[in-house]
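Have a look at the structure below, then the notes.
Of the protein chains in this complex, one is absent; all others appear in place.
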Amino acid sequence: MSTSASTGMPALETRGLMKSFGAVTAAHDITVSVPERAVWSLIGTNGAGKTTFVNMVTGYLHPDQGTILFQGQDITGLGPREVTRAGICRSFQIPQLCSELTVLENVLVALAIADPKPPSFFRKARESAAEDRAMEILKRFRIEEHRGRLMTELSAGVRKLLDIAMSMCGHPKVMLLDEPTSGVAAEEKFPIMDLVMEALAAENVTTLFVEHDMDIVTRYSDRVLAFYDGRIIADDAPDEVLNDPQVQRYVTGTAPAEASS
Amino acid sequence: MDLILVILVDGLIYGAWLFIVSVGLTLVFGVLGILNLAHGSLYAIGAYSTATAVGIYFAYGGDAFPLGSYAVMALAALLVAVVIAPLLERGLLRHFYHRDEVIGVLVTYGVFLILEDAIKLIWGVDPLFVYEPYDLLGMVEAGPLFYVAYDFLVIAVSAVAGFAVWYFLNRTRRGKVMLAVIHDREMSQTMGVNVDKVFLLAFGAGVFLAAFGGALTAPMISVSPGIGVNVIIVAFAVIIIGGLGSIEGAALGAVMVGISRAASVHLMPELELFIIYFVMAVVLIFRPEGIFVRTQTRKI
Amino acid sequence: MKALSDIRVASLLALALLIGGGLALPDWALFLMTIGLAKALVSLGIVVQMRAGLVSFGQGLFFCIGAYVAGLMANFAGLTDIFVLTGISVMACLAIGGIFGPLLANYRGIFFAMLSLSLSMILYGILSKMNSLGGTDGLNVAAPTFAGYAPEGRALSLSLYLYTSFIVVAIGAILRTGFDSQHGLVSLAVRSNELRVEYLGASVRRTNAINYVISAMLGGIGGVITGLAIGHVDPEYAYWTTSGEFVFVAILAGYLSIPAVFAASIILELVRSFSNLYFPNTWQMVLGVFLLVIILTLPNGLGSLFHRRREGGS
Partner (left out) sequence: MKSTVKRLVSATAAAALSLGIAAGAQAASHSETFKIGVVTFLSGGAAESFGVPAWNGGKLLIDMLNKGELPAPYDQKGFGGLMIEAIEIDEAGGATKQVQEFRNLVQREKVDAVLGYVSSGDCLAVPPVAEELKAFLVLYDCGTPRVFEEGSYNYVFRTAAHAAMDNISLAKYMTSRGIKVGSFAGVNQDYAWGHDSWADFVASMGVLMPDAKATTSLFPKIFAGQYGTEISAVMREKPDLLHSSLWGGDLQAFMLQASARGIHKRMQIALAAGDHVIPQLGQKMPDGIILGARGMNGLAAHAKGGELVDLLWDRYKAEYGVFPVQAPFRMWQGLLGVKAAVEKAMKANGGKKPTAEQMAAAMKGLTWEAPSGTITMALGNGHQAIQPNAIGTTKWDEAAGEMTLVDVEYYDAECVNPPNGVKAVDWIKAGFPGAKCD
């Protein structure tokens, strides 16, 4: 919601994030500083700590130690709603959609909530202005022909796009995409990423995405964070990271085929 | 000092009874995800069956070996479980596992209405009595008071039943399979667990425990219409306090309610009606989902 | 604007039908309709919450508060005007709902159901103990007046029925608007996926609390009308089986259609009355079988018969 222009301050910064579940340490001293308009990717095997990182930043999990700063403001300890309201949005590995609503209604929900005022009991959800805006958004993600369908009738790719489209309704400053192409047919991956990245770039959104496909990583991100065992083991431009022997050993080389965690 | 002892003993007796009438409810909820409003009716059917069976036992020469009536009580409860559990679980409940928990409550509310009248049709409205097992063990002097030894038998049986359920779930292979189903139904199915069988077994155990609760209670009450209705609410309160689906929770909840109630009757009788809700409110303020709860983190 | 006029047309038609039908109905049926419609308002409160995925097993709480506030005002303050009594009861329910709503909004599923149930059981316990309010036996309530008009006999039944009809239609129209509003859509979203709603930046708790307060007021209105029509209030209004019947009607109707709630409520009253007459010894069984058949054959409730959620285009 912040309207401040570029300040030179990092859009997102984390300092010494720690998180453990019982004996398992899922995040170990994660310190990053993401400049505005950056597009970074997060790689690593399952359980390396990428999703835990996303969950901590977006308030689903609270770190045991460390701080999270958004545009210099401390947002540690805020919940998903406050984080979203502050300007950090996310998408989900398993798209989080409202299964009993149509595609159009899902977007209408997102728009109604994105309104600075709380959802009104007296204002119609389907008034024409809102519907027009919703259709615009659907068109931008090329899923307008599905507008009347329920979630069970959609392909994985459409669900992924709808999930991201809904997150975009709040005009975030920072977007975290959790495996935007997982479960999507191979030939759809690039078209989807093109659409998403174009939409994000159009609004100057600082973007972090978790990805297993190295072709996508190299093509869309300008920097890569490689996670292993709850730590960041490499942090550099894509080519550098992918050539890093440690990354090759722990992330890309001997990593088993991906499966959802 | 005497007073504290009396409160403890009274509380334990009542708590043991509470536990035996609520443990089946929490087990069924844990495995099947259905909060069984008909639990009280099954309790009543257990009591009626026991009354009938023990009556027959003594009519046909049971006097020669009166202790045998305890076995008859257990058998009566078992019979109820064997007859009713498959009928209800296979015939009705399994259609609702994928539906909302609240639908489950409503379905079993329907079953409750039907069973209440069915009991009346089978046994009529005249009360039945089976006080022989109650008197059999005589009296026990405890401090300034006399107790019926049977009350202590209820404590013992309740403890054994609780332990047996716990042991079964945590220490046997079949029980561990059941726990796996509780934890993740779909995963267990893909791993080849016969979920249908597990459900039937768990529901059967739940029905048996309900009926057994009724069987144990029958000798000290007049078995008459309406005895099941009031069991439901207290049993609910107990398992909510303990955490839905938790055997340990039901035990702790039952003892807490039992002792609080005994303390209230001895010290502030006018609060007795509220004591169960009071305990519930206090527990839920600090532990919103009950004392023992299986936390479920959602995968996103 | 078009949608608004839709609702207006439907409301006027429903009102005309209710009034016309009411004039033609025999006395006993008029009374049954009044009670059926009044209780339907309470179930409608559950439907409001059901749309966000919560089912309250304790709406008897507000049903009882509404009825007792009206009864006490009538008995001790001499107020008999139905408009004033309704207003005061609604305010009382608003206040109490406003206290409990935000607290209960933290709970979900079976916990919400059972906690709301225990709140109403606590009220039941308190009222049972209050001998000054008649204890378990309750209080009689004088017949209401209508802005100075004090009818008797059939005129009283008819006045109550017409008052109820107006309220029912007005509330039906308001709620239809509310269901179609932003808040209404967000409620449906909460029902489907709470996490998503929070991640869009809306408060699930706030949504649930608002719905709870709305349902509290509806419960209060249902209680006032029922209490005045029956002429007697007692703690049974807050007993769990009373709440259970409200849930039954809500589930029977489903959350899709508002008129279905009224139809379901009246059907239940009829089934109960006639099974009581023809099967005095097994009427509970009849009711139970009816309930199971409905749940099995109409999983989305009666409402799904004439109001399907669209699949593919609207």
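Chains here go by letter, A, B and C, matching the order in which they are written, and residues are numbered from 1 within each.
The rule is short, and it goes like this: a residue touches a chain if its C-beta (ideal position, glycine included) is under 8 Å from a C-beta of that chain, and two chains touch if they have at least 3 such contacts.
Predicted model only: the values in this text are computed from it and were never measured.
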item	value
Visible contact partners (per top-of-document touch definition) of the missing chain	B, C
Which residue of B:Leu87, B:Ile122, B:Leu145 or B:Val282 touches the chain not shown here	B:Leu145
Options B:Leu25, B:Ile227 or B:Leu252, residue touching the unrepresented chain	B:Ile227
Chain not shown, touching residues in subunit B	2-3, 6, 9-11, 13-14, 17, 116-117, 120, 125-127, 129, 131, 134-135, 139, 144-148, 150-151, 217, 220-222, 224-227, 229-230, 261-262, 265-266, 269-270, 272-273
Touching residues (missing chain, whole complex) on subunit C	2-3, 6-7, 9-11, 13-14, 17-18, 21, 24-29, 31-33, 35-36, 128-129, 131, 134-138, 140, 143, 152-153, 156, 172, 176, 226, 230-232, 234, 236-237, 239, 242, 257-260, 262-263, 266-267, 269-270, 272-274, 276-277, 280-281, 283-284, 303, 306-307, 314
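FYI, only the chains that are shown with their structure count from here on.
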item	value
Most contacted chain pair (by C-beta pair count)	A-C
Reference subunit A; chain at largest CA-centroid distance	B
Interchain centroid distance [CA atoms averaged], subunit A/subunit C, Å	43
Interchain centroid distance [CA atoms averaged], subunit A/subunit B, Å	49
Separation of subunit B from subunit C, taking each centre as the mean of its C-alpha atoms, in whole Å	34
Sites on subunit C at which at least two other chains make contact	195
Where subunit A touches two or more other chains, by residue	96
Sites on subunit C touched by subunit A in the complex	3, 177-178, 180-186, 188-189, 191-193, 195-203, 206-207, 210, 309-314
Sites on subunit C touched by subunit B in the complex	55, 57, 106-107, 109-111, 113-115, 118, 121-122, 125, 128-129, 195, 240, 244, 247-248, 251, 281-285, 287-289, 291-292, 295-296, 299
Subunit B residues touching subunit C - in the complex, by the definition given at the top	35, 92, 95-96, 99-103, 105-107, 109-114, 116-118, 120-121, 233, 236-237, 240, 244, 270, 273-274, 277, 280-281, 284, 288-289, 298, 300
